[in-house]
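So the structure is just underneath, and the comments pick up after that.
Rather than the whole complex, this shows some of its chains in their spots.
Order of writing sets the chain letters: A and B. Residues in each chain are counted from 1.
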Amino acid sequence: MSSAAPGPASYILTVSCPDRVGIVAAVAGVLADSDLFITDSHHFGDPGTRNFFMRTAFEAANPEFNQTAFSKIFSPIAMRFGMRWTLTNCALRPSALIMVSKSDHCLNDLLYRHRTGSLPVHIPAIVSNHMNLAPLAEWHKIPFLHVPVGKDNKPEAEARLRDIIAQTKADFVVLARYMQIFSPELCTELEGKAINIHHSFLPSFKGAQPYSQAHKRGVKLIGATAHFVTPDLDEGPIIEQMVERIDHSYTAGAMAAAGRDVESQVLARAVRWLAEQRVFLNGNKTVVFR
Amino acid sequence: MSSAAPGPASYILTVSCPDRVGIVAAVAGVLADSDLFITDSHHFGDPGTRNFFMRTAFEAANPEFNQTAFSKIFSPIAMRFGMRWTLTNCALRPSALIMVSKSDHCLNDLLYRHRTGSLPVHIPAIVSNHMNLAPLAEWHKIPFLHVPVGKDNKPEAEARLRDIIAQTKADFVVLARYMQIFSPELCTELEGKAINIHHSFLPSFKGAQPYSQAHKRGVKLIGATAHFVTPDLDEGPIIEQMVERIDHSYTAGAMAAAGRDVESQVLARAVRWLAEQRVFLNGNKTVVFR
């Protein structure tokens, strides 16, 4: 946290490629040859798709170490195995643009975690189609951008959103109870870069009013699901899910109240995992190294 | 447990009727007037349907107390409020007929709990459309009845089942991973008297192969649901649900293995609650006084 003699710098390397013998050896070999100290590492080979996923956190003691240097030594390996890879400097927090409508429980939770440092993201702005959460954003000193959406201005609103994403250099978009549906085009553009919290245990109770649906069906647990946004509503790859026990005495409103805690926690986890490079797309599913 | 000077006898009274002022007072008044000591009581008025449900456990110190005597004093109240009611002597365990196919995890669990006394039911017989679980039944000294079901003999098989239910005086039927679907007629006859364990968190993944469906969808929690059998497959009123965390590394087979514990526990709870008169039908939902 302080400065003077800086400790080693922390990095995260992510890799995905077709699975075969020798990947771990090749990656670990490069790191060892460069005197990079592995602090955490996970990998997973999906036996169904034969895809391989790896996340390795390491420390570089040498102050000369940087991304360009690493790229030079790592590229041959990446080429050989057909890898998609990223290297992230942990000191540089990713930018997460947050979008909300009127409900504030997820936003309040994210902002609290952001303010206390437990959510390792930069929040460049909060975008909403309503005005009521402006004071909350203001207290947290985060720009609040009002982008109204009506049945007549959706293309304009989405164009404005694209501008905001570009200007804020957002790494990903978090729909923290944003109640508008993106156009298929925008969903596709944001593939793997936009996540949503749905207030049900998907695939149960897709679409509108999931707590009313849950109340009507008489379930004994309610849940929440954080997932990537895709053109198919509430069908995107699932990142995290949690549930909470209820009973016959819960009205739909009481379910919604009980569900707010779960929604907030599930979304906060998903955002943190994304920020920490723990989430990989694997077809219509995810690999999450917790 | 021992005998000599017997303690007070335990009874459970269940009541359901349209909700209005004075029900609790009337019921509790009858019990107090007869010197019956309430040990546990729950009630619930559904504000949606305006139905009232009540379960009261009490002790009768007077050895003369019996169901006929109670009926005489309680009938006027029941009449006045339009009650459906039951009185159960806790010393007489209800009869639960168990039906299975080839999987034995739920059966094994139920039989273990039955043997050790933690499941307060009498099991008059185990019915299966296969033979492989006969030795397990035999070791527990419970009659095993083989009722094969093929595409040509379903009516005969169900007729045989009706006979077995009648002869064993079964109070309810427990489908402990019984993989045949009852005819709509049989479902209707057994309304409120047959429960099933479905190996998913309903309403997700109805029908066949729920773990394969769950694997394909990439959920992060798997679940199990105990519900009443109705003509609509996997749509019956839900009694209990539980979930278990999984991750991307689980194959459908590993999910099934992890799910077996959850299935067993959920079904065991549902059977115990049914046996203890804790479960009420409330339209297509249940009221469960835990």
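Note that in this section a residue touches a chain if its C-beta (ideal position, glycine included) is under 8 Å from a C-beta of that chain, and two chains touch if they have at least 3 such contacts.
Note that the structure is a prediction, hence the values are computed from the model and not measured.
Undergrad: Going from the 2 copies shown, figure out how many the entire complex holds in this file.
TA: This complex, considered in full, is made up of 4 identical copies.
Note that only the chains that are shown with their structure count from here on.
Undergrad: Centre to centre, by mean C-alpha position, how many angstrom separate subunit A and subunit B?
TA: Centres of subunit A and subunit B (C-alpha means) sit 42 Å apart.
Undergrad: Can you list the subunit A residues touching subunit B in their complex?
TA: Interface residues on subunit A, with respect to subunit B: 44, 46-48, 201-205, 217-221, 223, 237-243, 247-249, 251, 282, 284-288, 290.
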